[in-house]
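Note that one protein chain of the assembly has been removed; the remaining protein chains are unaltered in position.
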Amino acid sequence: MLDFALYVATIAAVYALFALSLNLQAGVTGLLNFGHVAFFGVGAYSSGIVALHGGHWLLGVLVGVVVSSLLGAVIGRLGRTLAADYWAIVTLAVAECLRLVVVNEGDLTGGPQGISGIAGPFSSVSGLAGSLSWLVLCVVLAALAYLVAETLTGMQFGRVLRLLREEPMLAASLGHNITAEKTRVLAVAAPIAAVGGSVYTLYISYIGPNQLLPIETFLVFTMLIIGGIGNNRGAVFGALVIQLIYAGSRFLKDIFPIPDQSASSVRLLIVGLVLTAFLMTRPEGLFAEKLRRIDVHQ
Amino acid sequence: MKLQAKDLTAGYVAGVNILNGISFDLADQEIMTVIGPNGSGKSTFLKCLMGFVPARTGTVTVSGTDCTRDAAHRRVRRHRMAFVPQLDNVFGPLSIRDNVRAGGQYMPRRERERRADELLGRYPALGDRQNARADSLSGGERQLLAVCRALMPRPDVLLLDEPSAGLSPAKVTELFDTIVDIRARENVTVLCVEQNAVQSLAVSDRGIVLVQGQVALEGAAHELLLDPQVSELYLGGLPASTPEVQSVVKGVL
Partner (left out) sequence: MGDQNPDHSRTEAGRVLVPILIDTLVRTSQLSLVAVGLSMTWGIVRFANVAHVQYAPVGAYFALVAASGLGLGVVAGSLVGIVAAGVVGVLLHLFFFRRLSSFSSATALIGSLALSIVITASIQAIAGPRPERLPLPSAPGIPIGDAFVTRAQVYVVVLTAVIFVALFLVLSFTNLGRAIRCVAANPDLASSSGIDVRRISTAVVFAAAALAATGGVFIAVDTSMSLEMGSTLLLAVFAAVTMGGIGSVGGSLLAAAILALAESTVLRIDFGAVFGSHPLLIPISYRPAVGFVAVILVMLFRPQGLFGLGGRRA
């Protein structure tokens, strides 16, 4: 039981990394990245592939950070001329391309079976000490990401980003280079998710293409909407809630006679309905972002 | 009274009124010009009369029947109102003829085609290329097309939002001539929001000045033209006694 609680808490901290990263893009800047899972995937597979070739786990994390940052910058540049919904679709397509490559290039990625037996930093530490070390590491990382996100959104940079979201024309007319700002946000946000992906992979010592499905991106959006999109505290809180729903649904199985094969769909259904309910009734989330309204009209 | 509004208030954001109690009435076949500084709520005023922005208080009456609660398309069909918005006033991907037809969507087919022929025949700039896409037209031609679309069902009241915006001086004169001509032919009552205050007032019977969503001044068009306050603020600072204004005013009187 304690093991399970530690597991839930560790995964929640990893989710917080994804949520903080997406919040920088979708929440603060208004970039609806439907392919967010690609950043996670880059981190995860960097760690997996480096481990497969016997590299040190730190190298994997590093490769993930660099590659994801580059990918983020490229996707950000694509946002140059695209309307928001077009950009969302394009990011989804990019993520799906990545998944397709992962499935098909088995020599590199292990194909549909994925890569297992990946050694992480605490592989030699067993039992409770190992679990605790993982938890501490993930919480520290999440806290760091939170600090980075808060600093970024608090700075002048963050104000520019919000202006970009609310009044893109005005931002451009004030001399902000929209493309450059978008590119910069993505180059910063992507590595946060990539680190999450790396840590996740090292923690459960497995990565497979099914973890790159668009559903994962959807989960992170749900976290943001529940917590209050645009708000870093909300993002962390949302990650916790989703993880609790996921953990809780395991016990649901013990109470209600749900066949094993539909357990995962029931879990998704619950999360989907929670998100739908929030969107319908409280789209600003539990912790609404406090905006200092800039009156641009008068 | 053809068109009447009482104590209209309206706005977009909760708690903020853009229109603060506007009242006016307009007699049958009059032309009225609305002027006012940018952002004073002129477009909002027309949108509220059309039902695009719901009135928070007050009433709008057309030909004696209240239409305050009616949606825009009902005001067109039941109360015979017509509206040419400030921007995006044609269906770009549709042909010119289809744009005109769209105005008479609920007329019987025969009558619709006859009326379209009549309007397109009257304005060769449109009639000569009625199968071209509307977004291939110039600004002035679009404005004309938008007016034709609005006139299709023979409306009683025509609301125009800055019809002369973006036109060359020659085209502006032409446009106002067209408006006067339309009033004579179609027996329509016209409410026209304008920046070209001198020329618009010159062809109008009455005018109102809107400031911060309120009627600051109201009166006969020629009186407003001569009003020193109005001329200072909205007629480009021309003293009322300058020969230009005087000549325009004389033309009116």
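Each chain gets a letter, A and B, in the order it is written, and its residues are counted from 1.
FYI, contacts are C-beta pairs under 8 Å (C-beta built on N, C-alpha and C of every residue); 3 or more make two chains touch, one makes a residue touch a chain.
As the structure is a prediction and not an experimental result, all values here were calculated from the model.
Contact with the chain not shown here comes from a single listed residue; of A:F40, A:F221 or A:Y246, that residue is A:F221.
Check A:V61, A:L78, A:A142 or A:L212 against the missing chain and you find that the one touching it is A:L78. What chain B contributes to its contact with the hidden chain is residues 50, 52, 71-73, 76-77, 82-85, 88-94, 98, 101-103, 105-106, 109, 135, 149-150, 153. The chain not displayed touches chain A at residues 30, 32, 34, 78, 81-86, 88-90, 92-94, 96-97, 100, 103-104, 214-215, 218, 221-222, 225, 261-262, 264-266, 268-269, 271-273, 275-276, 279-280, 283.
Basically, only the chains that are shown with their structure count from here on.
Chain A and chain B have Cα centroids separated by 52 Å.
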